[in-house]
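One protein chain is absent from this view; the other protein chains keep their places.
Labels A, B and C are assigned to the chains in the order they are written; within every chain, residues are numbered from 1.
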Amino acid sequence: MDQTTKQAVTQRLASTAGHVKGIARMVDEDTYCIDVIKQIHAVQAALNKVSTLILDNHLHTCVTSAIQGDDVAEREAILKEITSVFEVSGKL
Amino acid sequence: MDQTTKQAVTQRLASTAGHVKGIARMVDEDTYCIDVIKQIHAVQAALNKVSTLILDNHLHTCVTSAIQGDDVAEREAILKEITSVFEVSGKL
Amino acid sequence: MDQTTKQAVTQRLASTAGHVKGIARMVDEDTYCIDVIKQIHAVQAALNKVSTLILDNHLHTCVTSAIQGDDVAEREAILKEITSVFEVSGKL
Partner (left out) sequence: MDQTTKQAVTQRLASTAGHVKGIARMVDEDTYCIDVIKQIHAVQAALNKVSTLILDNHLHTCVTSAIQGDDVAEREAILKEITSVFEVSGKL
């Protein structure tokens, strides 16, 4: 990852970890179930955003290099990974 | 939430918070992007499971009480919440 | 399903079937891949809406009757279905 993406991603993940801990506290303090589920949804949306940032960076670096390179097998492998990540993301 | 669900949910959330922190470390140590995204997907699947546990408990407690109760407005409100949570969960 | 929901749902499904056929034509006429994927996303969002309508009606009819009824096993079964549908919807 380039430095800017790396920093953005680690900051977002640190803040997400804090959010999840906060939700555990909410549960411990008997917050209403539906409000807890809404907070979990917010975390999942935040994680979608992080995945998108990482994928964007990945496309601009590794994927671009592989496609411009001469190694056909590597190119194939890297495209397959994108497809597979896309398929899983549609299942979450 | 009943005591068993509460304990299961807080434990899972604590473990998820740890997982997210671990992913931040992976990023910091330049783990391959696709492997990071896969870990994020794992966290999202774990959070789905937590939401499902909470909803299950909610249906057996608050929703059941409201539906068996006499307050039509409350019953309506509680069913609307379920529908709304279901709709959002289909968008994540 | 009550009559209003039934009509709304069948109309939306008929229109969705037409939308999907239209996408098949787009593919046949070599529409740009990304535009095809966007149309598929639109169909999936429309189907989410239909599921939500059906669930809403189900909660107000079958689920309400079962919870107000005396058959504990039936009540348990009907709540389990809601949880299971919620869990799957988080995976799509």
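Methods note: a residue touches a chain if its C-beta (ideal position, glycine included) is under 8 Å from a C-beta of that chain, and two chains touch if they have at least 3 such contacts.
All figures in this text were calculated on a predicted structure; none of them were measured in a lab.
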| item | value |
| --- | --- |
| Of A:Met26, A:Ala42 or A:Ile82, the one touching the omitted chain in the full complex | A:Ile82 |
| In chain A, positions touching the absent partner | 45, 48-49, 51-52, 55-56, 59-60, 63-64, 67-68, 75, 79-80, 82-83, 85-87, 89-92 |
| Absent-chain interface as seen on chain C, which is shown | 1, 6, 9-10, 13-14, 16-18, 20-21, 23-24, 27-28, 30, 33-34, 36-38, 40-41, 43-45, 47-48, 50-51, 54-55, 57-58, 62, 81, 85, 88-89, 92 |
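By definition in this document, only the chains that are shown with their structure count from here on.
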| item | value |
| --- | --- |
| Proportion of interface numbers common to chain B and chain C (over half same, under half different) | same |
| Separation of chain A from chain C, taking each centre as the mean of its C-alpha atoms, in whole Å | 27 |
| Centre-of-Cα separation between chain C and chain B, whole angstrom | 21 |
| Multi-chain contact sites of chain A, meaning residues that touch two or more partners | 92 |
